[in-house]
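The other protein chains are all here in position, but one chain of the complex has been omitted.
Per-chain numbering from 1; labels A, B and C assigned in written order.
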Amino acid sequence: MLGPRVWSSVRQGLSRALSSTVGGWASGEGRKVDISGIYPPVTTPFTATAEVDYGKLEENLHKLSTFPFRGFVVQGSNGEFPFLTSSERLEVVSRVRQALPRDKLLLAGSGCESTQATVEMTVSMAQVGADAAMVVTPCYYHGRMNSAALIHHYTKVADLSPIPVVLYSVPANTGLDLPVDAVVTLSKHPNIVGIKDSGGDVTRIGLIVHKTRRQDFQVLAGSAGFLLASYAVGAVGGVCALANVLGAQVCQLERLCLTGQWEDAQKLQHRLIEPNTAVTRRFGIPGLKKTMDWFGYYGGPCRAPLRELSAAQEEALRLDFTSNGWL
Amino acid sequence: MLGPRVWSSVRQGLSRALSSTVGGWASGEGRKVDISGIYPPVTTPFTATAEVDYGKLEENLHKLSTFPFRGFVVQGSNGEFPFLTSSERLEVVSRVRQALPRDKLLLAGSGCESTQATVEMTVSMAQVGADAAMVVTPCYYHGRMNSAALIHHYTKVADLSPIPVVLYSVPANTGLDLPVDAVVTLSKHPNIVGIKDSGGDVTRIGLIVHKTRRQDFQVLAGSAGFLLASYAVGAVGGVCALANVLGAQVCQLERLCLTGQWEDAQKLQHRLIEPNTAVTRRFGIPGLKKTMDWFGYYGGPCRAPLRELSAAQEEALRLDFTSNGWL
Amino acid sequence: MLGPRVWSSVRQGLSRALSSTVGGWASGEGRKVDISGIYPPVTTPFTATAEVDYGKLEENLHKLSTFPFRGFVVQGSNGEFPFLTSSERLEVVSRVRQALPRDKLLLAGSGCESTQATVEMTVSMAQVGADAAMVVTPCYYHGRMNSAALIHHYTKVADLSPIPVVLYSVPANTGLDLPVDAVVTLSKHPNIVGIKDSGGDVTRIGLIVHKTRRQDFQVLAGSAGFLLASYAVGAVGGVCALANVLGAQVCQLERLCLTGQWEDAQKLQHRLIEPNTAVTRRFGIPGLKKTMDWFGYYGGPCRAPLRELSAAQEEALRLDFTSNGWL
Partner (left out) sequence: MLGPRVWSSVRQGLSRALSSTVGGWASGEGRKVDISGIYPPVTTPFTATAEVDYGKLEENLHKLSTFPFRGFVVQGSNGEFPFLTSSERLEVVSRVRQALPRDKLLLAGSGCESTQATVEMTVSMAQVGADAAMVVTPCYYHGRMNSAALIHHYTKVADLSPIPVVLYSVPANTGLDLPVDAVVTLSKHPNIVGIKDSGGDVTRIGLIVHKTRRQDFQVLAGSAGFLLASYAVGAVGGVCALANVLGAQVCQLERLCLTGQWEDAQKLQHRLIEPNTAVTRRFGIPGLKKTMDWFGYYGGPCRAPLRELSAAQEEALRLDFTSNGWL
């Protein structure tokens, strides 16, 4: 675990940097990292007393590593990151790094509310082995998070991050869509490599691909529900909660899209929509973890204030899988 | 123009029918009409004194008839139907019918707020030559338009309509998404043949296709911005405001999708997003009509309270076309 | 009932007026009409076959006329005006006029989607006896109803209306708040006398009172749920669905506010909130009409697509009255 000394040194090193002016990067200094592919956003397993269960985390990862994922997202919204301490956030990433084969990309969620905290967390995430940082939009003051504020925020983070930065827009949680014009501006930053877009607006996804086509910039769909459609308009992969339980199927959908087998892709996509909605918008992380229990992973409890599902909800959740032939 | 007598006879004939109970239709009595293809939702041209300009309407139609559209939507949201009297609504449809080649489908918007008025308008639309009725969700009391209310409404309309019915969901105008479960139930009605969905949620469109796959039911995208994505998940066409000005391009996009040329389709789709947003969400009907003027059609003024664009808006509108190579 | 000839003459007379430019009114030509007080927005009774039941309408009015209301609103949102034909709208107002004592103000809802139709309806409402016109914001194209559009719309209507105009903002139905700056501009029109504001934002109501304080302009609360608070910030009355069933109580609340008995007013206001929500936002017109049946008025059915309440909803509705001591 990182001690106070590490944090302190990180802070000292960054204080000057943070007060300097933004910008002045030189673009085009070589290709950015390729993040195309499928990623499960891993959940954080907890014990009955709500401690992080690192053993279960590793077990889940070993099982998930059998699928042809490009990598793993750690501390995305499904990782309950707002419920973890800073130390836990880093320790989880550290453990995942150790448990993963070297060729799997580790995208670590490092977003915090303040720019400074986000920079510090991003630097620390790099130190514990993250390959890239996935940075969610700040959200508490979302009413004031216009393009100027967000461009400044992400530019600072990307300037100071030792690892590539992936933008992360998830309006269902943040109440905020990272504006397209901000994405386009940020796509030119040499250390910003792409965006995970969870909003589900495929017109917007197509427009982002179109308007960043001259940049080395990649778009990942933020959910399996619109994965095929996202590929169709130019996305190159997805971060899919559903891949935590139907990993083979989500990877198969990727392959069908990439090889142009659109008819089979469509049939498979159709059968994934309801299960996907069930473990995301409809029943959230409690639904995802319950389903993981069914599929041979460790789901377990969420931290409070997230509650476990009622019996009726559990039944509805199951139906969304059985009616599509997955259970 | 229809006189009071026609209305009166329509009403008499329907009064008994409307008070009967809903349901009891036998499904599977032969294939429904095929509505697949591209449709421009035609605008209603007005003179400088805000009268309907039927001559300009016919001129527009003649020009538009050179494209391989499946047909035309008349009195959709772009037709300013809420600003027309009942007589004008029917007269416009009647004129369009006369101006169109017989093989072009005429989908007439016949939605009103009350079920009874919608039935009457639908019957009248059939009498003046509509091939199918496109029925928007009632919206003033949208807070109470749950699935039960909407299923009852559409069932009554479909029961009593002499022509097939197409559901029409356009939340940007109505504040209301026709719920998926209602769509699924209604898809079994022998006289309901499909839905025009303008919400742009491609996950929802895929789910509707999936859950109505055992019915003879078709989905049309309600906008060119997500047309490719809609095809990718199983839609069979689109009602596209943009087709009023870029008819050839929208038809080309259809052809590329239908023939599996997804790469070219993607490139074309990308270049249509901004122009499409400009003539729909961004600048509305005033933007569409202004663009029609540029492209050799008659756009002209809208009826009040819709206002014409400011010079700055007009410039922004133009930029959305020029920056994508269309002007 | 008005025949086609009346409509035609109305239209001819207005066509020139509508195409003239807006504005140029001279303010300050004498006091405007005083609309302060309480108004029930009367419901439209229907027979079992969904015909307007004018007899029941008159019976309800006779019972309601025993309370010290300032007048009655006819064809407000609670009057199901979107479900009535133009002829029915006028006939209802005509009948109400005949049934009412001359000293009761009759505010007739005359809003339509187009400016021209609104002008025609307003003129016709005056002809059948309305004392003032209550004009709801157009809403189908609410995305384009900015201040400029709405100022133009209401100015045209007020210019051409033979009777005073009351603005009407009801965002729950229209998706649109008439912007404060538009209200302030319109308050200067000599034929615009006030606003009914149903949004429930008392900060906004206070601001409107403040910014129109130099005009002869009055604000009515659009619901009994925030009536006391509205008086406290300067409103002069209310249009209250609840007054259709608890007329004495709403008038008593008015009196307590006007005489500065705020403590008693508060207690009474508290007991009216749940019943009021029940007959408005929670259960809508079906809830209001059901409650009217309980309180000795004729409620009866709504026109489709509005549905009657389920047994469970009816029970919840009743509880909102019993738990506050009204049933």
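Simple rule for what comes next: contacts are C-beta pairs under 8 Å (C-beta built on N, C-alpha and C of every residue); 3 or more make two chains touch, one makes a residue touch a chain.
Computed from a prediction, not measured in an experiment: that's the story for all the values here.
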Open item on the list: Going by the stated contact criterion, tell me the shown chains that border the hidden chain.
Closed with: A, C
Task: Residue among A:152, A:255 or A:318 touching the omitted chain - done: A:152
Open item on the list: Using the document's definition of touch, tell me which of A:33, A:172 or A:258 contacts the absent chain.
Closed with: A:172
- [ ] With the missing chain put back, which residues of chain C would touch it? List them for me.
- [x] 200-203, 206-207, 209-210, 213, 223, 225-226, 228-229, 232-234, 260, 262, 266, 269-271, 273-274, 277
- [ ] State which residues belonging to chain A touch the missing partner chain.
- [x] 4, 15, 18-19, 48-50, 77, 82-83, 85, 113-117, 138-145, 148-150, 152-153, 156, 172-175, 281, 284-286, 303-307
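The working rule: only the chains that are shown with their structure count from here on.
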Open item on the list: For chain B and chain C, which third chains touch each of them?
Closed with: none
- [ ] Express in whole angstrom the distance between the two chain centres, defined as the mean CA positions of chain B and chain C.
- [x] 33
Task: Computed distance of Cα centres, chain C from chain A, in Å - done: 50
Task: Shared-contact residues (touching 2 or more other chains) in chain A - done: none
